[in-house]
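One structure, pasted below without further comment.
Rather than the whole complex, this shows some of its chains in their spots.
The first chain written gets the first letter, and so on, giving A, B and C; residue counts start at 1 in each chain.
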Amino acid sequence: MNQVRTLQACKLAGRESQPQNTVIDLKTCRLGDGQVVIIAGPCAVENEEQMLELAQSLKELGVHIIRGGAFKPRTSPYSFPGLGEEGLRILARARELTGLPVVTEVTDVRYLDLVLRYSDILQIGSRNMQNFGLLREVGRLQRPVVLKRGFSATIEEWLLAAEYILAEGNRQVILCERGIRTFETYTRNTLDVNAIPAVKELSHLPVIADPSHGTGRRSLVAPVARAAVAAGADGLMLEVHPCPDEALSDGPQSLLPVQLGQLMAELRPLAEALGRRL
Amino acid sequence: MNQVRTLQACKLAGRESQPQNTVIDLKTCRLGDGQVVIIAGPCAVENEEQMLELAQSLKELGVHIIRGGAFKPRTSPYSFPGLGEEGLRILARARELTGLPVVTEVTDVRYLDLVLRYSDILQIGSRNMQNFGLLREVGRLQRPVVLKRGFSATIEEWLLAAEYILAEGNRQVILCERGIRTFETYTRNTLDVNAIPAVKELSHLPVIADPSHGTGRRSLVAPVARAAVAAGADGLMLEVHPCPDEALSDGPQSLLPVQLGQLMAELRPLAEALGRRL
Amino acid sequence: MNQVRTLQACKLAGRESQPQNTVIDLKTCRLGDGQVVIIAGPCAVENEEQMLELAQSLKELGVHIIRGGAFKPRTSPYSFPGLGEEGLRILARARELTGLPVVTEVTDVRYLDLVLRYSDILQIGSRNMQNFGLLREVGRLQRPVVLKRGFSATIEEWLLAAEYILAEGNRQVILCERGIRTFETYTRNTLDVNAIPAVKELSHLPVIADPSHGTGRRSLVAPVARAAVAAGADGLMLEVHPCPDEALSDGPQSLLPVQLGQLMAELRPLAEALGRRL
């Protein structure tokens, strides 16, 4: 019932308009054709030395894409807002050093040119999923966009947000389930694992999962990451920090590099059992 | 427990920083000193003739402020997006005609100058409550701002969004409770009447209620409007349309002008019983 | 859309089956014909002396019905479970002393006879709203029943729970909105004021509100009580304790008797302004 309504409205994002999966080629990996893509990095870029060292570790672990925030939307005006352009420059150096593509969040149409200059993949964060002006602008680019689900957006609203980007001409949209707001307080959010196969049946777009924000607890990241892959996620976005207790944001949900290594070692046989590969 | 955390963070929005209510003078009314302020108008400005006729009716009913949308954030890219600048021009003519101040939504930093030129009061919509770039920009103005609660924002997050505006220097923030997203589907949203006295004890800022979006059903608007006033709301924002069945948006929740008249007639003795006035 | 589905299913609770309001005569008051009925008392009966003294105060304040719990459903097996039959005996003495009817919760079909012996009105608590065996049993009695809304029940599910009681022959059902579970944590629950007029349009049954559980905070009880009455509630259920800080349960949301007196003084002109009476 809801399904019919959704698909009617999503002329471009809907599976009917394109039966085969959209596959996005990102140099080091392909999103949407069976590979389990690993995106990892710190919540926020904090300083160059730390970032480059971490990037090197991620590269050695086999991570496909580096993430890192330069413009951070924060609930309070008094929290660390990210390093801005300096953070972008550091990210670009991490890219040079490792050869891995870089994804970073753009929060404002006015910073779009800047972010484009230093990164490979744009991220629209959860709070901006219905920032329609921003969606239209990234829709006019030919650059892959990770579109995070709003923390209280229905699946239908999320697909319609993707439709805004597609309708402007940019077809490289990567959906990212990152947890929804529910009554449960033990976890920071509730990663909605059901949304992963739901989106795969409703749409041809690739979908990844972010168990770091989805759970908010380091101890739950690995099992929920495995769950997301088993449910059909095309990839994972994971927060990693060399020293989570000192992180300027999201420390409690960040993995150590060694923990990411363990998780990736668990994911390889899992992917194989599912007929996929890391 | 939550209270303490909230108040620590809200240096400027918190009641501790200013024990007496913030009062905002809007020419035809005063928000925050006991008056029940009525803001009314169509969801979207649709055409000049209709808008001017409606504005005249609202003026005659005793409405204090006219609302009307020119830039409409819509879930689907294929829905009516508002008339843009032409809508603003029509609003400005309604203002001239009636002498009433006008409030309209600004959805994008790039349209801020435009919206400023044609209106008296800015509105930040529910989906933009955490559009921090936009909050900072309106914070740099000396213009009253209606800050709608995000449909899934906690009271704490809402006050921190106000804090973004206050921290830039603009002290004329009007909070607007417009319903939150819950599991209930009979109503479009769940107007959180509890948030009204909660905000009044936590903050010195005026708070109004929007029972049109809060309920999404015309038949529930009047009783919930009365409830909001009885709970302490400083005013009401109401959708009114001369022909709701033909409205381009929000028809099912719009009152006819005659229904607004009835509601205002009910509110007068109610306000008096509460030691207030319309 | 939802409305149609609800009304079809509720053959007996639906407004179509009976256009005029159900009015329930409770000796000291009439629920459903315009009067604002006040039900007040402690969360749990704790000891005889305290209860009788409090009952006397409530009588003097003009309260219509006394509430008090003897069997308390508690989240933890290690919390105070109520005094059981001894609590019922004390309640019955409060009834004798004051001449006021008494309402108390029944949590288990096995205690039904016992509760019937000592009380005038039965209460089905929020957690038992879908205890269908219990609903059927109270449906076979000719005794008024307060049916609290489940804290996560939709309006439709609530009316269908009432339908269980009506279908067995007992037509004296009083609906009680007591707050729903949402993402908001500042309040214990979110009293859904919208549900009050919604239920009044969907059903002929009387509906009361419980702002004590609805908010969980003493400072919010009075404004939310006023809101519920302004929205059309037929009455209020309020927790009152002579010494809230020492209460064995629900202290933070209990009013002092003097605060109840103030609230009732506020409600009288409010009721009058609404064309009603206390």
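Operating definition for what follows: contacts are C-beta pairs under 8 Å (C-beta built on N, C-alpha and C of every residue); 3 or more make two chains touch, one makes a residue touch a chain.
What you see is a predicted model; the values in this text were computed from it and never measured.
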Where 3 copies are displayed, count of copies in the complete assembly: 4
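Criterion: only the chains that are shown with their structure count from here on.
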Chain pair bearing the highest count of C-beta contacts: B-C
Same or different residue numbers at the chain B/chain C copy interface, by half rule: same
Chain centre separation (chain A, chain C; CA means) in Å: 47
For chain B paired with chain C, centre-to-centre distance based on mean C-alpha positions, whole Å: 33
Contacts with two or more other chains, residues of chain C listed in rising order: 152, 182-183, 185
Chain A partner contacts - residues on chain B that touch it in the complex: 9, 11, 73-78, 107-110, 127-128, 130-133, 151-152, 157, 160, 163-164, 167, 181
Touch list for chain C against partner chain A, complex: 152, 181-183, 185
List of chain C residues in touch with chain B within their complex: 2-3, 6, 152, 154-156, 180, 182-187, 190-198, 200-201, 214-215, 217, 219-220, 223-224, 226-232, 266, 269-270, 272-274
